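A quick write-up on the structure given underneath.
A protein chain is absent from this complex, but the other protein chains hold their places.
Moving on, here comes chain A:
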Amino acid sequence: MFYVEILSMLLLVLGLVAVASNPAPYYAALGLVLAAAAGCCVLVGHGGSFLSLVLFMIYLGGMLVVFAYSAALAAEPYPESWFDLSVFSYVVVYILGLMVVGLCFFEGWYDGFWVVDELKEFSLLRGDFGGVALMYSLGGWVLVVCGWVLLLTLFVVLELTRGLARGALRAV
């Protein structure tokens, strides 16, 4: 389990390297998918199965589909993958920088894994299940604010993409 955790953390960082090294947006979306899946594995290993499920379904299933769809707007005849020279040099520079920073922190490095105790005093709920459910009772006003922000974002998107003649952004 320990090695799976280390592997998923490594894949998380490598996925962000794949996003940050400026390839074509197709490949960057692929790297972000890799990072999100590895982040799910990290959260599962630390005992947050519900948070990991939300990350997998909402983030990976909802938002990244939209990103992959809008990668069609950035279409190129010859998209740069990570093995082109300009992208690969950034990959090498980022990985070397990560290794240097990791060696700087290597002295105070301790491998601790805290895991939420599953069967503490015959508890009925996992910690994150109950905590997220508290959003609907104690965090009621934050939920109202959140819904209001989402509604406002709907109108912002409608206003931005209304058309060329009217709306917030128009062709001069």
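Keep this in mind: a contact is a pair of C-beta atoms (placed from the backbone, for glycine too) under 8 Å apart; a residue touches a chain by one contact, two chains touch by 3 or more; residues count from 1.
Operating definition for what follows: contacts and distances are computed from a predicted model.
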| item | value |
| --- | --- |
| Chain not displayed: protein name in its UniProt record ("tRNA-splicing endonuclease subunit Sen2", "NADH-ubiquinone oxidoreductase chain 4L", "TBC domain-containing protein kinase-like protein" or "Trafficking protein particle complex subunit 11") | "NADH-ubiquinone oxidoreductase chain 4L" |
| Chain not shown, touching residues in chain A | 5-6, 9-10, 12-13, 15-17, 19-22, 24-25, 28-29, 32, 35-36, 39, 42-43, 46-48, 51, 54-55, 58-59, 62-64, 66-67, 70-71, 73-74, 90, 94, 98, 101-102, 105, 108-117, 127-128, 130-132, 134-135, 138-139, 142, 146, 149-150, 153, 156-157, 160-161, 164, 168-172 |
